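Complex shown without one protein chain; remaining protein chains in place.
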Amino acid sequence: MAHMRVKIAGVELNNPVIVASGCAGFGREYEELFPLSRLGGISVKGMTLHPKAGNPPPRIAETPSGMLNSVGLENPGVDHFIEHELPYLSQKGTTVIANVAGSTPEDCVAIVRKLDPTNVDMIELNISCPNVKQGGAAFGTNCQSAAEVTKAVRQATSKPLMVKLSPNVTSISEIAKAVEAEGADALSLVNTFLGMRIDVESKRPILHNNVGGLSGPAIFPIALRMVWEVYNAVKVPIIGMGGIYDSIYAIEMMMAGASAVQVGAAIFTDPLTPVYIVDRVNQWLDDHGIHNVSELTGTVKPW
Amino acid sequence: MAHMRVKIAGVELNNPVIVASGCAGFGREYEELFPLSRLGGISVKGMTLHPKAGNPPPRIAETPSGMLNSVGLENPGVDHFIEHELPYLSQKGTTVIANVAGSTPEDCVAIVRKLDPTNVDMIELNISCPNVKQGGAAFGTNCQSAAEVTKAVRQATSKPLMVKLSPNVTSISEIAKAVEAEGADALSLVNTFLGMRIDVESKRPILHNNVGGLSGPAIFPIALRMVWEVYNAVKVPIIGMGGIYDSIYAIEMMMAGASAVQVGAAIFTDPLTPVYIVDRVNQWLDDHGIHNVSELTGTVKPW
Amino acid sequence: MPYVQGIYPILFKENLSKNVFDFTIKSKEIASLAQPGQFVQIRVPYMPLRRPISLADINLDKDYIRIVFEIKGQGTGYLAQFKAWDNLDILGPLGRGFTMLPPNKRVYLIGGGIGTPPLVPLAGYYGGNATVITGFRNAKAVILDDEFKKFFNEHILCTDDGSMGIKGFVTDVLYQRLKGGDRPDMIYACGPKPMLQRVAQLAAEFDIECEISMEERMACGIGACLGCACKTHEHDGTSSYAHVCKDGPVFNSKEVIF
Partner (left out) sequence: MPYVQGIYPILFKENLSKNVFDFTIKSKEIASLAQPGQFVQIRVPYMPLRRPISLADINLDKDYIRIVFEIKGQGTGYLAQFKAWDNLDILGPLGRGFTMLPPNKRVYLIGGGIGTPPLVPLAGYYGGNATVITGFRNAKAVILDDEFKKFFNEHILCTDDGSMGIKGFVTDVLYQRLKGGDRPDMIYACGPKPMLQRVAQLAAEFDIECEISMEERMACGIGACLGCACKTHEHDGTSSYAHVCKDGPVFNSKEVIF
């Protein structure tokens, strides 16, 4: 058995496979199928300062090898998280990553201040949600605003700070560099791509929000390229995601430069995906005589 | 049988289904399976001023519901096209769209000047090829350079001028507006998304060019959203493409705002795809009592 | 609520009408956990998302469950191609089912089209105390007609065009009954949204308890992704989103905002 623990921004994870934000809520539901301690970590549903109702339904549409969502950051708010979810979740033997999705820099700062004294392991500042009118991708598609919100949040917390980038940009490495310069300890990428589907019978977009975020295997090759680009542009560790649904995809992502990976939409196809990936990556490492999963990071040999 | 002819920038097409540039060469190969007159048009392989060898192999990689290519604009040059391909192709009873992919604005102008006196029906200025070092996406990911090359080419030809946009941008509608302002008669979108795959055994990117352009069903929802965005931003007609592989997808694309569609990668899965789409769209129109395919354009009803 | 994921074999496959299929699936695990009104999420080839299908029957002795589904699009189309002894990847049972009153209570079961199957376990439970009203487009679309005879239910069959049973909507029949003074202890309804809305109206008008089974597009099916929102009344008079896969699919008709 290879050594699967990885260290990111000072936080040690059981293994490099984290469940992506928004895909496993606060962890309770999937506990029915596997213990959360099998995971490297869980990035919880993006949270706002106050409870948020999210967008009207339909919020889900299927696409070839992918899905769109327009949940719109429905969440019970940071206070509820700290009071009712964190005490349970923090006993489960996995790393807890708090996904912070304020609609203004001030909101983000306020949320992070509340999280600072808790036993959350890491902050994932979400500047890339495509499903909300304020904040979200509006921060993340512009270097200056991405830098500003990072700077503000950086000053508000002593927790390891990871910033989650939007792929809906001309140059993701520019945004990555701007965010790194303001003190991000790690980067996670990618969030979803803005997409659409139409019901040709009713002529209505399938999503009530008209557009939504694309994730799933469809986006994997773009996400992989972006992780590689960012890896070549920054020094901080990267958590790679976007379409990972099997061990080979996780290994590609790590070779491209990721120190760990997140698994999102694939959990809806097969809820055991993250656990299978942990086991199969481990097997692959054994088969290839690699002792430590971290040895994969950034090993791609460009032509 | 519904009326399938569509008119774009003054050019009348047999129907709204065009084979995308780079996917059917100069039309000879697929003639074995169906007469080109069944198509609305063919956008020929992107051409440069001088013959171009393209990138080293491997040039093709498969992805979930998609593929990457890094052909790198291999083509015999515009003179060869005019002398050896066009005379044959222009007798086939379909609209011929010349895809122009010069590496500098001057090159583009020179190519277009050569095409101007020929019986090419339309120019598709490709400012979005992700597989070449010069020109291509370097033009298309920046409003100013996109405007400049459009302006130069606009002055060099009296042919209808369509500009093909890159999806690898933060705001495709900004680019679309910049290009429209310089006199583009139509827009085509999207070209491929920059992506990557890695062979985990050799640790090499599968493509010798390391990265390549993603196309196929995987990108459909993003392409659809972009067509809708651009339709709401410009007045000129749009030819929509990206992942269309069945009639429903073509209809969605037209409802989002496209006046015609192009079919690319799907032809590799099933070479008869474009012809099936023509027939099935026609059937769908009949089933829905719609007399003219153009009535579909832009009919999506956002919530 | 406890649920499992597993691979289970199809024991019987039947074709109930042109596009409607009936699978009996061996799964002791799911059968032993399930309640009427709950559903399962089934994985289908090529499709990234599972398909939610209600349980049409739960047989504890024989360890099987039953699903009845209609081909609507690609996913159900592929599902229909499975044959007896093929294996299905199923997640379930999921959601909150119907509230079960004592079996001697008087109930109405209102089913529209492919909404009829989830009523079968209720029909069996309430037997002669249940009045079942089912409606279909036409005679060709009628399914499960015999099923309710078995249970000695009073059964009224409606078709939109009168080609079988009574001509008209199930809600017309229900309205006549309620106007006529019938006061059941509960109305259960499953079917298209406009039908459910009308049933909810009637239940409110005549002040009768009513539970309806809702549908929404889903990803996880277990309450984790918040995809399947359904607008509901809060106790304090405001509205919020419940989630069909976890808080439903069965809701009290007073909760749902149509």
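Labels for the chains are A, B and C, by order of writing; each one numbers its residues from 1.
Quick note on the criterion: contacts are C-beta pairs under 8 Å (C-beta built on N, C-alpha and C of every residue); 3 or more make two chains touch, one makes a residue touch a chain.
This is a predicted model, so every value here is computed, not measured.
Undergrad: From the list B:Pro35, B:Pro57 or B:Gly93, pick the residue that touches the absent chain.
TA: Checking each option in B:Pro35, B:Pro57 or B:Gly93, the one touching the absent chain turns out to be B:Pro57.
Undergrad: Per the definition of touch given earlier, which of B:Asn69, B:Asn99, B:Thr150 or B:Asn210 contacts the omitted chain?
TA: B:Asn69
Undergrad: Among the options B:Glu12, B:Glu83, B:Glu106 or B:Asp270, which residue touches the chain absent from this view?
TA: B:Asp270
Undergrad: In the complete complex, the non-displayed chain touches which residues of subunit B?
TA: 22-25, 29-30, 32-33, 45, 53-63, 65-67, 69, 71, 74, 206, 216-217, 265, 267-272
Note that only the chains that are shown with their structure count from here on.
Undergrad: Work out per-chain C-alpha centres and flag the one nearest the whole-protein C-alpha centre.
TA: A
Undergrad: Write down the pair of chains with the top C-beta contact pair count.
TA: A-B
Undergrad: I'd like the Å distance between the centres of subunit A and subunit C, where a centre is the mean of that chain's Cα atoms.
TA: 36
Undergrad: With chain centres taken as the means of their Cα atoms, state the distance from subunit B to subunit C in Å.
TA: 47
Undergrad: Tell me, which residues of subunit A touch at least two other chains?
TA: If we look for residues of subunit A contacting two or more partner chains, we find 56, 61, 63, 65-66, 216-217.
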